[in-house]
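Read the structure below first, then the notes.
As you look at this complex, bear in mind that one protein chain is not there, while each of the others sits in place.
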Amino acid sequence: MAQCAPGNIFTVSRVYKKFSRAAGLAPGELIHVGERKSATTAITVFEFDSENMTERRIASPDDFIPFKDFSGVTWVSVEGIHDVLAVEKICAAFGVHPLVIEDILNTSQRPKTEDYGDYLYVVLKVFSFSEEDGELLTDQVSLILGRGFVLSFEEARHDVMNPVRERLRKKKGRVRTHGADYLVYTLLDTIVDSYTVVTEDMEEDMDLIEEELMGSGSDKVVESIHSMKRALIHMRKSVWPLREAVNLLYRGSSPLITADTRTYMRDLYDHTIFVLDTQETLREILSVMLDVYLTTINNRTNEVMKVLTVLATIFMPLTFLAGVYGMNFRYLPELEMHYGYHIFWVVSFLITAVMIYFFRKKNWL
Amino acid sequence: MAQCAPGNIFTVSRVYKKFSRAAGLAPGELIHVGERKSATTAITVFEFDSENMTERRIASPDDFIPFKDFSGVTWVSVEGIHDVLAVEKICAAFGVHPLVIEDILNTSQRPKTEDYGDYLYVVLKVFSFSEEDGELLTDQVSLILGRGFVLSFEEARHDVMNPVRERLRKKKGRVRTHGADYLVYTLLDTIVDSYTVVTEDMEEDMDLIEEELMGSGSDKVVESIHSMKRALIHMRKSVWPLREAVNLLYRGSSPLITADTRTYMRDLYDHTIFVLDTQETLREILSVMLDVYLTTINNRTNEVMKVLTVLATIFMPLTFLAGVYGMNFRYLPELEMHYGYHIFWVVSFLITAVMIYFFRKKNWL
Amino acid sequence: MAQCAPGNIFTVSRVYKKFSRAAGLAPGELIHVGERKSATTAITVFEFDSENMTERRIASPDDFIPFKDFSGVTWVSVEGIHDVLAVEKICAAFGVHPLVIEDILNTSQRPKTEDYGDYLYVVLKVFSFSEEDGELLTDQVSLILGRGFVLSFEEARHDVMNPVRERLRKKKGRVRTHGADYLVYTLLDTIVDSYTVVTEDMEEDMDLIEEELMGSGSDKVVESIHSMKRALIHMRKSVWPLREAVNLLYRGSSPLITADTRTYMRDLYDHTIFVLDTQETLREILSVMLDVYLTTINNRTNEVMKVLTVLATIFMPLTFLAGVYGMNFRYLPELEMHYGYHIFWVVSFLITAVMIYFFRKKNWL
Amino acid sequence: MAQCAPGNIFTVSRVYKKFSRAAGLAPGELIHVGERKSATTAITVFEFDSENMTERRIASPDDFIPFKDFSGVTWVSVEGIHDVLAVEKICAAFGVHPLVIEDILNTSQRPKTEDYGDYLYVVLKVFSFSEEDGELLTDQVSLILGRGFVLSFEEARHDVMNPVRERLRKKKGRVRTHGADYLVYTLLDTIVDSYTVVTEDMEEDMDLIEEELMGSGSDKVVESIHSMKRALIHMRKSVWPLREAVNLLYRGSSPLITADTRTYMRDLYDHTIFVLDTQETLREILSVMLDVYLTTINNRTNEVMKVLTVLATIFMPLTFLAGVYGMNFRYLPELEMHYGYHIFWVVSFLITAVMIYFFRKKNWL
Partner (left out) sequence: MAQCAPGNIFTVSRVYKKFSRAAGLAPGELIHVGERKSATTAITVFEFDSENMTERRIASPDDFIPFKDFSGVTWVSVEGIHDVLAVEKICAAFGVHPLVIEDILNTSQRPKTEDYGDYLYVVLKVFSFSEEDGELLTDQVSLILGRGFVLSFEEARHDVMNPVRERLRKKKGRVRTHGADYLVYTLLDTIVDSYTVVTEDMEEDMDLIEEELMGSGSDKVVESIHSMKRALIHMRKSVWPLREAVNLLYRGSSPLITADTRTYMRDLYDHTIFVLDTQETLREILSVMLDVYLTTINNRTNEVMKVLTVLATIFMPLTFLAGVYGMNFRYLPELEMHYGYHIFWVVSFLITAVMIYFFRKKNWL
């Protein structure tokens, strides 16, 4: 991303997604609200304990029989949520409340954690930059943590969760040996780490913008600052409530999260605050940059004006003088003087010298 | 709305409504404070349970005999509140405190929830855009939730509650099978959803404004930003306290709201915060737009100044020179030179070249 | 007030009143601090219950014998507090603490409620606009609520409390039938209502300012915004702490305020917050107006500069050209050409056309 | 102070005092950090009860034998703290913790109250304006309140505490008849009153600045606003934490402060908040002034530009026309016309009239 020109990097075309299609509906009527981001809904089921792991791709939610008596962890990963029926069926199989299903399907949720007793519902956002035009894209991820199972719903296929899938397959790290709560922690940690990457990309662009600013400083730079600030405002809207959501996972009283995992959740909370701090810092620096730039421009205008004024001040009297002796009055005695022309030049130089001296004193030159 | 030119969309002529007519009155004296927004007061009574529903239009409040022993839900919907007597009689029939009646009639209330033990009083605002000039209109809606009954008072006939009436008639959704508290939730949910629609309309206008801004950027755009910011300031004044009011419905201890409905109220609380967040985001982006626009204008002025200065710097010496050789001094040796005129042009081109070189180096060209 | 020109409406000459005369004094030394606002101190005693009411004008505090055993409510209304001795004697008769007397006499108090066990001390401000020059005037009102009595101290005679006196005389409203606490509520309510009137007057002026701003937009308008913002800053300093003071009356544990009156105090609290919200809204809109105005001015400067530059760009080369053919070189071949003059005009039109085309492309025309 | 020109009033040369000399030292190593502000250290001991009072000037701390069994109040007043040994000895005699001694000697303390059980340590600042150049001077005052004794340490001799000394000598007010806690209250009250005087002086200067601003409005005024704002930022840094410190004296649980004195401390707390409010108000008004001034300047630049543009627009075509008929083309038919010159003037007037009409329509004249 850092290789793009700063002018066209961030173009957050819409600050939030429409959900007017949902307005006026009765609560509980299920409908997918949001753009259709993926062609197909891919459902993958991971069943694992420290010993074994099976990974199954399921064509239809009807093919899915959850092994309720399975002692390990079941992770149902749904990529693409436009297939309302599939989402509903999977949720129903695990006893999820209709309001939660509604929230999963409506992709304009504020990040939050909700404790429904038997399960926890966590919803948050994933950011990425579009490959085509560098636009900041926001996708919603919903996680449900129950006793021995995790459900995850993504708007589209992201790469963001792939490292976790890899670690599961390769039995890497602690994720295979710990419970469903640790899996949720791992997924959240991976997502929050991805925020850091996005923030770092932004910072690199900011360095480019700064260089540009101190150089020519065209309108394009101001547009870049503008779109970057918009992107940061946009992201904060999603990251700020996440802080509260993670805090609830760390301090909440749900028995679904073990004391051991809580220590990790505290770490996650620190990371979230770190991302927030960094974004806040970036916003403040952008404000400073804009203020400084405005001052710089006004300073330059002042410089330009001085040049113009100095020039006008010198040449206006001279031109007038030349005009005077270009007049055709019959009786114009200076014209007849032998050294008239020479005196004209001397006077001209004197005027110029006085003016220059005056501007030097005024610190304009 | 999005098809209008952005210049004349928002014209919030008054930030808050007058209620000076009420100042100086003794508390408890009932008087309608606000514009008379509808010609007639329409009173409709809905009596329903999961089986049956009757809908009656009542000409005068005296015709209304509430079936106090009716086991279902009674909803008295009053549209138009300038008929003080009618409002008072209906409220009296349900034992509503005079202060509440005063608040219903005075249309400059801050949104709030008040727990009077036997009933809850909720007051909030409805926003719409005037069909004629796109002005943001604010109307007050008062809701009273008692044991088995709901009273609603609207300043004028809005369409905002019609979806709920439709659902009641068509037995759609959960509203017929649940209690009066759920009906209040449904009404509030419908109103908060309407905020979202208004906010989305604003965002569409903001996109138009932005396009305009990056293009010509006339005074009209600045006025649009101005009126949009005013509208947002105005709306926040009504939505911000609503957050507190809904929170009280969700966390309050009133036995009038069942645990089941509280879950929905929590959802409503999330929606309210989402609307607030979005409006805050819009305000911040408008601020950024204004800052960026100011910088852009100054930048352009700087560009214009440079063009002027470059031109003046080149032509002022040349014009002076032409003036010199237009002088009528009897003794002006250069005029007599054979190649004088050619030398004049050579010197002119030299001056121009030096100036252009100088401005190139100064990065002005 | 709304009929005045906006330019000279608000001139808050002093942000706070001097009390340096009091600095250096020992605490407890009583002295009136503030301007002497009324020539005489008028003391009026109202004694009433639901049946009877006597109203006496007292020349000297020595004439005043409080009927301590009177079962109704005694209201001692003191208008004009420069007569330190009178204030002190009245306070002493009701057992008021010296610090409270000091606060009553010093007119630069921050609004507050203080619970002294036997009585409550409430101090707040009354705003009005001077008839002469529209200046915002601030006067201090002190209220003491004891068991069966109310003391009120005003800096000068205001009309603000007259409606309450009228209601007492005419036995209107609930004030005659309820206790001293309800009388205090009524007085406070009347004062807070007067804030609303002042705020509305300001808003009308703001509409005038806005019209002016979008029109000519002279320096005078900016001064009006300035003085209005100052007035709002000034008022907030007095209204913001009032919120806390009223909250204490509503939530405090003093037995002097009955549960019934507390319901009314809650209403008063809502009104106070409403006034604060409205003033905050006005301040924000003024800020937006100033920002927008600054941008508009810069935009107009840019427009003016473009006109100047376009003109200069067209006429500078032409004037130079005319100057060239006004030169008196002996050998200047073009002058001798038969169509020289016609060619000059053709070249001039060509230059102009090229320039106009160039500026059209640059979007300057 | 108010008689000085506003330009050179506030010059807060350093925002905080250096204490790098102290960095790197072990905690507990005593060293005086700060400028040496007085030549000598003056130690005065007041011993008083309601009957008697002795006042002794002590040359060396060794001469000081505290009458530990004295039933009245002992006040040891130390003016000038560069004599580290003297400070240390006095503190040791009263059992003061080394950290407190360190804080007394280091004059860059944040105002605070610390409860050490046997005694309370209060540190705060005194402001004054330098007689020479009107610079805002900050001095530190430390107060220690123990059982029956008060220690006060001032950086230099101030007049600020003299009124208290006078009252002690003249047996004026309550200070002689009340305990050590009341003496501390009196000292603090006197200091906070001095803040009010300083704030009032600033306000008078602000009125001068405002007059200046609306008049000529040179760079000097902007510098005055700048230095005043700096001074306010500087003072708030010292007054803001004082609020917390006084709150602790009023609400804290130390048995060293009697319930009676706490009532006075509450009053002191109100005064402190009042000073803070006033300074905050001044800062906000300064910000408004700066914003308004910036707008005014831009407005004036716009006016100046209009004048220039109007002039240039009228005279540029005319000068060009005059230049045209000053050309020496052999064949220039207009020159031969009899009324050519008169037509020239008519055309000139027409051009001028059209231009003026155009500018009138554009609202530039």
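Labels A, B, C and D are assigned to the chains in the order they are written; within every chain, residues are numbered from 1.
The definition used in the following text is that a residue touches a chain if its C-beta (ideal position, glycine included) is under 8 Å from a C-beta of that chain, and two chains touch if they have at least 3 such contacts.
Fair warning: this is a prediction, and the values are worked out from it, not measured in the lab.
Undergrad: In the full assembly, spell out which visible chains the left-out chain is touching.
TA: Touch partners of the hidden chain, whole complex considered, are A, D.
Undergrad: Taking the full complex into account, find the residue in D:K89, D:H158, D:K172 or D:R230 that is in contact with the omitted chain.
TA: D:R230
Undergrad: Which of these, A:D49, A:D62, A:D118 or A:E200, touches the one chain of the complex that we don't see?
TA: A:E200
Undergrad: Could you tell me which of A:M53, A:V84, A:I273 or A:I356 touches the chain that is not displayed?
TA: A:I273
Undergrad: Given that one chain is not shown, which residue among D:V84, D:L318 or D:I356 touches it?
TA: Answering carefully, the residue with contact to the hidden chain is D:L318.
Undergrad: So which bits of chain A touch the chain we can't see?
TA: Within chain A, the residues that touch the unshown chain are 163, 167, 172-175, 185-186, 189-190, 193-194, 196-197, 200, 203, 207, 214, 263-264, 266-267, 270, 273-274, 277-278, 281-282, 284-285, 288-289, 291-292, 294-296, 298-302, 305-306, 308-309, 312-313, 316-317, 319-320, 323-324, 326-333, 363-364.
Undergrad: Would you write out the residues of chain D that touch the absent chain, in ascending order?
TA: Residues touching the hidden chain, for chain D, are 13-16, 18-20, 22-29, 97, 99, 103, 108-110, 112, 114, 216-219, 222-223, 225-226, 229-230, 233-234, 237, 241, 290, 293-294, 297-298, 300-301, 304-305, 307-308, 311-312, 315-316, 318-319, 322-323, 325-328, 332, 334-336, 338-341, 344.
The rule is simple: only the chains that are shown with their structure count from here on.
Undergrad: Determine whether chain A and chain B, two copies of the same sequence, contact each other through the same residue numbers or different ones, counting it as same when over half of the numbers at the interface appear on both sides.
TA: Counting which numbers both chains contribute, under half are shared, so the two copies meet through different residues.
Undergrad: Could you tell me the distance, in whole angstrom, between the mean C-alpha positions of chain A and chain B?
TA: For chain A versus chain B, the centre distance works out to 26 Å.
Undergrad: On a C-alpha centroid basis, what's the spacing between chain A and chain D, in Å?
TA: 42
Undergrad: Among the residues of chain D, which are close enough to touch at least two other chains?
TA: As it turns out, chain D has residues touching two or more other chains at 326.
Undergrad: Can you name every chain pair that touches?
TA: So the chains that touch one another pair up as A-B, B-C, C-D.
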